[in-house]
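Left out: one protein chain. Kept in place: all the others.
Up next is chain A:
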């Protein structure tokens, strides 16, 4: 593994929390605005070619275009075989699957749309982006509950350091759960994509980066989330991320729920002396990534974003934002 330092040089967001990374409204409950109020398909992607593309793929395509536009002409300097993409998603195709299942069990599979049929597979969301932007290096879809978006940053960074690509697109995309599904009321919708490239490459092309981010992931078995062993796991994760357990930043943002895992992790982090902002989690992977994007685009007090899911998956992302001139912040 090489010691490549990646910097974030582009951020793209489309979401009901806002579409400007520096101005996302992330302090309240999950946003539930109708898609029409925050996503204009024609304006984002054009009038043709996306009729059969599921919502999550549309959001991901739009966020990717925004991120690449924000990063400047980065693709022209990176061969297609050196571009990588990592996506985190949980419910990106949940409604697609539900509608297909209704068709198959009702009128039968013959009435499925052949243009829509490929999207039963969740990795086609990222596949669509790869086709649009010539991402031939590699393409990962991660689906770990709630953490997968942050894991995309981690796995992508690792893949670049392993020499698998020189450019990373990483983020999250979600679409609402079916209305009859438990959890629908906490559905997420939208996408967030970060463009990451080696610091030296960004400097060479004169790119103004937002800063860097670094992620660790760990697991707290729900039945022992409050155990001493779990405490040691959290301490070890913090140490891997920060060098020493006492170096936690003054403000930590934790995206989670009142499950035993979320509660135990909040208790551990709350003992650190840092101020802990607990944000109610949605049903997917998007909100943690939005907090990362916002923390880089609008540097403030939050430099550590943490998330935990009821099943035990946990991740932390440390933000090291550059202090950007207002012009750059306001342009995103």
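Convention: a residue touches a chain if its C-beta (ideal position, glycine included) is under 8 Å from a C-beta of that chain, and two chains touch if they have at least 3 such contacts; residues count from 1.
FYI, contacts and distances are computed from a predicted model.
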{"item": "\"ATP-binding cassette domain-containing protein\", \"Glutamine amidotransferase class-II\", \"Thiol:disulfide interchange protein DsbE\" or \"Ketosynthase family 3 (KS3) domain-containing protein\" - which is the UniProt name of the missing chain", "value": "\"Ketosynthase family 3 (KS3) domain-containing protein\""}
{"item": "Residue among A:161, A:205 or A:322 that touches the chain left out of view", "value": "A:161"}
{"item": "Which residue of A:6, A:63, A:78 or A:130 touches the chain not shown here", "value": "A:130"}
{"item": "Residue of A:14, A:45, A:61 or A:100 touching the missing chain in the full complex", "value": "A:100"}
{"item": "Absent-chain interface as seen on chain A, which is shown", "value": "1, 80-81, 85, 90-91, 94, 97-98, 100-110, 112, 114, 117-124, 126-128, 130-131, 133-145, 148, 151, 154-155, 158-159, 161-162, 164, 177, 180-184, 186, 216-224, 229-230, 233, 240, 283, 309, 311-313, 315"}
